[in-house]
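Each chain you see keeps its place in the complex, though not every chain is here.
Chain naming follows the written order as A and B, and within any one chain the residues start at number 1.
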């Protein structure tokens, strides 16, 4: 079995320039350290991360919501065609040993939640923060920059 | 087609006594106002809500994660057996026209996220609160008590 680590990068299919820059750097660093990138296969943060990984020769997996493999962004090498719409979010995170969240909307929040429910570590870059009954929940591990996010993800990706 | 409204009640499969009390009151009030209760079919908040609805003659639907209809709590009248584990969370919220969240853990947070992603209104009772990039997200509509939660849910359940 492949001993490479599988790390998901999650975030909006539309994103700010700053988020795209972060995502591209995360993808690049993941590939440089030999990890395989898992994502939802679409645009925005997903595309930027795949672009970064591809530029370093890394492997990119895109777990698509729809029925059409052509919907994958051009840097996805392995499109997985689920056809189950946003129920595929849970597959994106379960297929990874750690998750890096960059920005993101409610879809990203659902992925963060599914990961935490499954005890898969989540590293956050400028993303959601949570509190419950007015108490801060500190399950999302903050990172200051892409390299720190990747280092933390790879260290925690043990299962 | 049935003109009754479908309202989901979401929360932990284990919960505090206070949460159970809130859930039972929500279920009771939903049934009293003629709504159909949708939930994940298991214990805790789900069971308390179903118990409350049943005591008032209401209809209860439990969308189960596993393969076994016997896993439904005793107050579920319509068990839906999905076998898709926590990917069923998205079905719980999509089958409702509004969602009432009571307490809850990461599974509940995934349901809240899926609902907001699908533009299904979410009413919160002592549940998660969200912020993004250090800005409060006020999409979860707060309620002070079960009756207010049910009234808001029914008013917003238009689609």
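Operating definition for what follows: a residue touches a chain if its C-beta (ideal position, glycine included) is under 8 Å from a C-beta of that chain, and two chains touch if they have at least 3 such contacts.
Model, not experiment: these values are computed from the prediction.
Visitor: Tell me, please, the full copy count of this complex, given that what is shown in place amounts to 2 chains.
Guide: 4
Everything that follows uses one rule, which is that only the chains that are shown with their structure count from here on.
Visitor: Fitting on CA atoms only, what is the rotation between the copies subunit A and subunit B? Please report it in degrees, nearest 5.
Guide: For the C-alpha superposition of subunit A onto subunit B, the angle is 180 degrees.
Visitor: Which residues of subunit B touch subunit A once you look at their complex with the stated criterion?
Guide: Within the complex, subunit B touches subunit A at residues 84-87, 89-91, 103-107, 109-110, 112-114, 116-118, 126-134, 139.
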